[in-house]
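One protein chain is absent from this view; the other protein chains keep their places.
Labels run A and B following the written order; every chain starts at residue 1.
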Amino acid sequence: MEKDRKEGIKGMANPGRYGIERVAYWLMRITGLGLLVYFIGHIYETSSLLDGKAAWNSMLELTQTTEGHIFLALVIGMCVFHTGNGIRLMIAEAGFGFGKARRPDYPYTPSSLNMKNKLCIYVSIGLAALAMMYGLGVMYDV
Amino acid sequence: MSSIMRESHIMKIHYLTALVAVGFVIIHIMVRVMQGFSDSLLFDNVIANYKSIPYAIVLEAMLILISVHGFNGLRIILLEIKQGRVYENAVTYGCLAAMIILIAYGSRTIIMASMGMV
Partner (left out) sequence: MAAIFPVSSQEKHEKTKPSTKSITLRISKFNPGKDHATTFLEFPVSYEKWTTVLDAILEVKNYHDHSIGVRYSCRQAMCGSCGMIINGKPKLACFTKISELDSDVVTVEPMNNFPLIRDLVVGFERMFSTHKRIKPYIIREDSEISSGAKEFLQTPEDVEKYIQFSGCIKCGLCNSACPTMAVDSTFIGPQGLAQAYRYIADNRDQGKDERLRIIDERHGIWGCHFAGSCSQVCPKGVDPAMGIQLLRGYLLGYRK
């Protein structure tokens, strides 16, 4: 009798252990899901327009709170990271940016985990942080 | 879905919807920020926005592109989490249905608001 050692969702969703690329993979999933939730919420929120000014204003009141602003700032961050990292992935998944395959030599540095990719990940995270700050600035009229 | 379409075609759609949506989202955000963020949310301003046909088209395009991209992404994650014919079909058609419902619901807002039916 064999027992499957599948790591399961816990293993899939564990961003540690395997470097920044695995963190980017994890962030990409989380931000994607977060953005989908926001998107559905946003469509629901804007539909209150059809019920007239009062409905719209009370919906606005619900969202124009400190928590609402923090959530929106997070959405901005998620959006920027998902876009930046998404563009990196599109380029990489098309097979660009790895250089040529070659005979590997010890200690075998994999060219798929190259600096260009790492830099793009860090830049996406950095841009997301900046965009969140800018967003908060706009929301609070700083 | 994947019985009708190869997975690579779905992924091409996934990439393409993402790229085009990014362009539209930038326009959407620029329009809001240029009006002044809190002013842009005033009821009359929002209605005026919807009545501008090019902007309504931007909104509708964004609605479709992001729904397709988002629900396909969700489908991809859900199909990885568990396998099996019944589950996989439920996920695939469930995501497709959710996508269509969201697009329909959002379109209702856009069409009615832009035609002044508020």
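Keep this in mind: a contact is a pair of C-beta atoms (placed from the backbone, for glycine too) under 8 Å apart; a residue touches a chain by one contact, two chains touch by 3 or more.
The structure displayed is predicted, hence computed values, not measured ones.
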item: Residue among A:Met12, A:Ile87 or A:Leu136 touching the omitted chain; value: A:Met12
item: Hidden partner interface residues of subunit A, rising order; value: 1-9, 11-12, 17-19, 21-22, 24-25, 28, 89, 92-96, 98, 100-106, 108-113, 117
item: Residues in subunit B touching the chain absent from view; value: 2, 6-8, 10-12, 76, 79-83, 88
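In this section, only the chains that are shown with their structure count from here on.
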item: Separation of mean Cα positions, subunit B and subunit A [Å, integer]; value: 17
item: Residues of subunit A touching subunit B in the complex; value: 9, 12, 29, 32-33, 35-36, 39-40, 43-44, 46-47, 49-50, 52-53, 56-57, 60, 64, 79, 83, 86, 90, 138-139, 141
item: Contacting residues of subunit B [partner subunit A, same complex]; value: 15, 18-19, 22, 25, 33, 37-38, 41, 43, 46-47, 50, 63, 66-67, 70-71, 73-74, 77, 80-81, 102, 105-106, 108-109, 112-113, 117-118
